[in-house]
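Omission of a single protein chain aside, the complex is shown with its protein chains in their original locations.
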Amino acid sequence: MQKASFGMAGLVAAFLAGVLLVLAQSVMGDPGVTPGSRAAKLDACVRSTPDMRRNHMKYLKHERDETVHKGIRERDLGLAGCVGCHAATDTLGQAVPVNVKGQFCQSCHEFAAVHIDCFGCHRNTPQQARPEFIPGFSENTPDSQRTFVSQHTLMNDVSADGQPLAMQNHDAASQGRAHD
Amino acid sequence: MTEVTERPDMDRRRLVSITAATLAGVTIAPGVVLQSLAGGKTPNQGVSSQVRWGMLIDTNKCADGCSACVEACNRENAIPSHGRPTTDPQWIRKVKLRDKMTGRVANLPMMCQHCEFPPCVDVCPTGASFRRADGIVMVDRHTCIGCRYCMMACPYKARSFIHENIEEHSVVAPRGKGCVESCNFCAYWLDRGAKTTACAQACAKAGHQAIIFGDLNDPESAIAKRLRELPTRQIRSELELNTGVRYAGV
Partner (left out) sequence: MKEMQFRELYCPPARYWTGLTGLAILMAMSFGTFLYLEHEGHWVTGMNNQVIWGLPHVFAIFLIVAASGALNVASIGSVFGGPLYKPLGRYSGLLAISLLIGGLLVLVLDLGRPERLIVAMTTYNFKSIFAWNIFLYTGFIVITLVYLWAMMERQAKTLTRPIGFVAFFWRLLLTTGTGSIFGFIVARDAYNSAVLAPMFIIMSFSYGLAFFIITLMSAYLWGDRKLGDLRLAKLKNLLGVFVGAVLFFNLVYHLTNLYIAQQHGIERFILLDGGPYTAMFWLGQILIGSIFPLVLIYAPKYQQSRYAIATASMLILVGGFCQIYVLLIGGQAYPLSLFPGYEVLQSSFYDGVVAAYSPSFWEAMLGVGGIAVALALVSIGARMLKVFPESLEDPDSLGPAH
């Protein structure tokens, strides 16, 4: 009698685990990237996809404290970087906000029923921020002449002549980080 | 009729406990794997107190009727005007004064004075209003609850509350309804290696050069040199807040 019930318990547990696995697969299998976005053309995010799925909120939260309080702008983990890569462009070439229904952030967050607070303050389309008021400011300025700087660059940053900096800098940077 | 015994049904208990344990394991296990966070190695440690950003305003050079600094700030930080001057935010404003006894007129821009002992930082209940190591006083809008106590406490009325929804954001200055904000010395650009602010640059471009921005701790910087030449003072100096912004000629 006891042996049979043990088997019964094991069967139930295995069944439940299987159900959960199947459910998880259905979410994990979907890449989640919106067609027409820059991310759709790339094969990797700044971190691996499962890592991002699970930890993007932690990265963003840690990043924001570092940025705001210490001025460290590790731009591959910054929100502007996410938006720059994951915002789709429509047929007219205009960027679509990432938090609109059906777009990158909203597609998962609606499923997870987690309200996104970010875009009340943060820009939801990519922007090339140009330092118009700083003559001679360039990414090529040596570190010794800067107060401090991060080595990472991202598509949102521009050189002094207004050209967006290339994405290869971004991949090299992410490989350079000794992280899982 | 089932036999009623004193002993509890151990088989049922075992089933429940195994199921619960398995469920818990299946739920928790994936999370245990990915615990480590990024950011272990940062190429730099961020701002330090070796630098103290400050500003020198020479009111003798500040031109009457010119608002280049205000326009530059509003443009840079995407601060719109809603046509409601009582609630529209102002990070910097022009003030025109007249000495009551002598009649002498002076013009000056007024903005957050980036005090060393900021009253706004003291009164913020969540610590959202804070002073960065390099002297910039700003609001961490992730923590701000919008109580506006810092606005009550600021001796310079430097802070603004955002009273409405923001339609167009700039990546340079994330800002949103319900939080308090003030001049942050263009920290977005300073952190990327810039050495000046939008207002100082605009004033120079307009030909007045009334605003000098720089590192107060660097004895060779332009601002430090000029501070040694000109007699300057803090506004409301009796409060002894050791402001980062100094005024000459008023």
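Each chain carries a letter (A and B) given by its place in the written order, and its residues are counted from 1.
Everything below uses one rule, namely that a residue touches a chain if its C-beta (ideal position, glycine included) is under 8 Å from a C-beta of that chain, and two chains touch if they have at least 3 such contacts.
Here the structure is a predicted model, which means the values were calculated and not measured.
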Neighbouring shown chains of the undisplayed chain, as defined at the top: B
Given B:180, B:204 or B:245, the one touching the chain that is not displayed: B:180
Among B:17, B:50 or B:126, residue touching the chain not depicted: B:126
Residue ranges of chain B at the interface with the undisplayed chain: 70, 82, 84-90, 93-101, 105-106, 110, 119, 121-127, 143-149, 151-157, 159-165, 177-180, 235-236, 239, 250
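Simple rule for what comes next: only the chains that are shown with their structure count from here on.
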Distance from the mean Cα position of chain B to that of chain A, given in whole angstrom: 25
For the chain A and chain B complex, residues of the former touching the latter: 1-2, 5-6, 8-10, 12-14, 16-17, 20, 24, 47, 50-51, 54-55, 58-59, 62-66, 68-74, 77, 80, 119-124, 127, 129, 131, 133-135, 137, 141, 145-152, 156-157, 177-180
Complex contact set, residues of chain B against chain A: 10-12, 14-15, 18-19, 22-23, 26-27, 30-31, 34, 36-47, 51, 72, 76, 130, 132-134, 138, 140-142, 165-166, 169-172, 174-179, 187-198, 201-202
